[in-house]
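This is the structure I have questions about; it appears just below.
Note that one protein chain is taken out, while the other chains of the complex remain in position.
Chains: A, B and C, in written order; residue numbering restarts at 1 for each.
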Amino acid sequence: MIKFADQFQYFEKFKKSEFCLPDSWIVVRLDGKQFTRFTDFHGFDKPNDIRALELMNRAAAKVMEEFEDICLAFGQSDEYSFVFKKDTDIFNRDRDTISSVVNSLFTSAYVFFWEHYFGYTKLLYPPGFDCRVVLYPCDSSLRDYLSWRQADVHINNLYNTAFWTLVKKGKHDRRKAQEILRGTVSRDKNEILFKDFGINYNNEPLMFRKGTTLIRKLVRCLKDDNCRECILQLHCDIIGDSFWEENLEILRQESPQLFHKPDGMVSYEVKSVSAVNVSNIAEE
Amino acid sequence: MIKFADQFQYFEKFKKSEFCLPDSWIVVRLDGKQFTRFTDFHGFDKPNDIRALELMNRAAAKVMEEFEDICLAFGQSDEYSFVFKKDTDIFNRDRDTISSVVNSLFTSAYVFFWEHYFGYTKLLYPPGFDCRVVLYPCDSSLRDYLSWRQADVHINNLYNTAFWTLVKKGKHDRRKAQEILRGTVSRDKNEILFKDFGINYNNEPLMFRKGTTLIRKLVRCLKDDNCRECILQLHCDIIGDSFWEENLEILRQESPQLFHKPDGMVSYEVKSVSAVNVSNIAEE
Amino acid sequence: MIKFADQFQYFEKFKKSEFCLPDSWIVVRLDGKQFTRFTDFHGFDKPNDIRALELMNRAAAKVMEEFEDICLAFGQSDEYSFVFKKDTDIFNRDRDTISSVVNSLFTSAYVFFWEHYFGYTKLLYPPGFDCRVVLYPCDSSLRDYLSWRQADVHINNLYNTAFWTLVKKGKHDRRKAQEILRGTVSRDKNEILFKDFGINYNNEPLMFRKGTTLIRKLVRCLKDDNCRECILQLHCDIIGDSFWEENLEILRQESPQLFHKPDGMVSYEVKSVSAVNVSNIAEE
Partner (left out) sequence: MIKFADQFQYFEKFKKSEFCLPDSWIVVRLDGKQFTRFTDFHGFDKPNDIRALELMNRAAAKVMEEFEDICLAFGQSDEYSFVFKKDTDIFNRDRDTISSVVNSLFTSAYVFFWEHYFGYTKLLYPPGFDCRVVLYPCDSSLRDYLSWRQADVHINNLYNTAFWTLVKKGKHDRRKAQEILRGTVSRDKNEILFKDFGINYNNEPLMFRKGTTLIRKLVRCLKDDNCRECILQLHCDIIGDSFWEENLEILRQESPQLFHKPDGMVSYEVKSVSAVNVSNIAEE
């Protein structure tokens, strides 16, 4: 055996550290591991379980509360992506540490807050998430990535909504429902929902159709008219330019700006996950 | 924005996958993040909190239950190391997946089983662990690594035992206790404990002095005389050769062998964390 | 031994490929290995050997001739940096292949062209260069890097010019010359050169003071008035903005533009290393 005095130095040689390239957006993306089984065991509502999505959002908000350099997070289903500012120096940009601590804290919060959202539906066994870091050097590729994830929400949710409507309301078995949907495009699925079941897909909740976007904003509260930084939970389009224009500080890596309630609330469904209650947000 | 059809291919180029070198032991090592604060908040007993150590061991056993290719795990304080067989093909040896899933499952189990070990002491906030993969190509360096970790248990625990004895029984404040211990070697600390407080360090619980080693063994149960594979929780020396000779199958990457209760139980303190109850282990 | 049919697949698992992050400038930087010894053996002129610098430039130009995606190269002393366009797909951006092929071709050309520049001074043994790839995600950090290298030329060359003037003209031994220069700043060295030896450092050749920058340009030739793409060898400032404004196509990743001879030739000393002869460049 090697001598004690030399040990640390000896073992350091086996350790491999990798540092995230500077000047690049660090995206930490996590996904539920074997969540098909997990959702079955815990009787999740299909196609969307509001409790489960709220729990995901709560766990993600916890991660953002801990890491101030996360400027945006986007989640859907059992996945979440966290965007660290390009110039963050968190953990000296050590790839393994960033990835593991974010994932561990998220998982931990998921189990910790489970009871709050699921109540009497007990957690039967500990779930797991896998995780990896991906770097995006320029703003446009970061936006491409987030657009890709949100486009994915749309594709999956439209399919799942049609599928579970056929199964639950149409009384088809699952195989038959799959068969009906095979080869259909978006318009076909919209039509099946509307003609056969009177469902206008565009009236489905925004959270289901757009996923959840968490960002930091200053919010003026009605009760005391003070501004507070809080993490806002939005269900809006982030593919087009308007989101990025209304929240210029994100790509500019600047500090959170005052939140302006968008007119008519078409694209935004605001929900605070931090201290303030959204109904108390003052109009600017 | 890029076209939908090309998206997956486009984003794959940003993703970086690394595969663990074949023919190497994969060690996944995790550590509690900011656990000094965590132990203070939750009033852990010092220098060792049995509930906390048992919870660590339970979470680690859960990980071993899920991953059959983990042949050994070693834990102490708020850290745990999991050793995957050299020839494992788990997740195609993808470094990030192995690391993140093991860490996430461990964290998840830690929170999940908290209540079982801490009872009325509520978990106040979700804890986190960091994690990384380290490869050891040859058996001797793997043993060196594990010896290093166990030597670390000894060094830390002797210091902490002396320190907290000076504080709790000696009524010294912490600064004074630090001062007394500054520059002392093992023998000095043993003497302080024995002469001043009548404590024979060697009688301290093995779990505190040796850490916890989890391995897979076939165990013959008294009640039905059948052999079952189970994960055994040991608190024995793993620096010397005898452990490795009694459990040759580990380094040989063979399937679990029958467990022989060591004579006199000097080095072993066996405790099953799986199905069988240790008191029911038949003598071979 | 493993079966032949499975071999390729088996060995691929040991191979580690890494791909350069997309959207990042790929800089391949090489340095002479043990060149102090090499320059002594081959009797290089001090502080600068024009033959050696020209040979470096020729070898670098050869590399640029082979790799069209190299948009700029900067060299000094025994080092050279090659900048590949951010969007290059050369060798699928495989890090090892890019690095090794560039370095091998440079080395090969260095030996191949040796005789052309050194004539009767025979190459006594084969020299070596080390090499690595560094990524710069944004334009400003690429410019910072190149500025750093050019600042380095200035610092080294001023020191070396002063040192060798003290040795050669001042008849000091090397130790004494070092002593005289210890702790001096740029102004001091300029003064020593000017007051003691009548040398105005600013009149030293631009290649010595600014290093060599190779870029691609369209050049109109006097003889036939046709435009040809060629690699230009410049010895100008690349720290300030003017170089980048006169050659906007570099950072824009566009194709080579027409070369405009700068007024008065203050900052530029143009020298073609390709087909055209600079004296034949028509005034635009």
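One rule holds for everything that comes next: a contact is a pair of C-beta atoms (placed from the backbone, for glycine too) under 8 Å apart; a residue touches a chain by one contact, two chains touch by 3 or more.
The structure displayed is predicted, hence computed values, not measured ones.
K.L.:
May I ask which residue of C:Phe118, C:Tyr136 or C:Phe259 touches the chain that does not appear here?
P.N.:
C:Tyr136
K.L.:
Taking the full complex into account, find the residue in C:Asn57, C:Gln76, C:Ser99 or C:Thr213 that is in contact with the omitted chain.
P.N.:
Checking each option in C:Asn57, C:Gln76, C:Ser99 or C:Thr213, the one touching the absent chain turns out to be C:Ser99.
K.L.:
May I ask which residue of C:Asp89, C:Asp144 or C:Glu254 touches the chain that does not appear here?
P.N.:
C:Asp144
K.L.:
Suppose we count only contacts with the excluded chain; which residues of chain C make the list?
P.N.:
With respect to the unshown chain, the touching residues of chain C are 1-2, 4, 7, 10-11, 14-16, 30, 33, 62, 96-97, 99-101, 103-105, 107-113, 123, 125-136, 141, 143-145, 147-148, 151, 239.
K.L.:
Suppose we count only contacts with the excluded chain; which residues of chain B make the list?
P.N.:
21-24, 135-138, 141
K.L.:
For chain A, which residues reach the chain that was dropped from this view?
P.N.:
The list for chain A reads 13-14, 16, 18-19, 21-22, 93.
One rule holds in what follows: only the chains that are shown with their structure count from here on.
K.L.:
If you average the Cα atoms of each chain, whose average lands nearest the overall Cα average?
P.N.:
The chain sitting closest to the overall C-alpha centre is A.
K.L.:
Please tell me the distance, in whole Å, between the geometric centres of chain B and chain C computed from their C-alpha atoms.
P.N.:
That gives a centre separation of 54 Å.
K.L.:
Using mean CA coordinates as chain centres, what's the gap between chain A and chain B in Å?
P.N.:
Centres of chain A and chain B (C-alpha means) sit 33 Å apart.
K.L.:
When you check chain B against every other chain, which residues touch at least two of them?
P.N.:
14, 16
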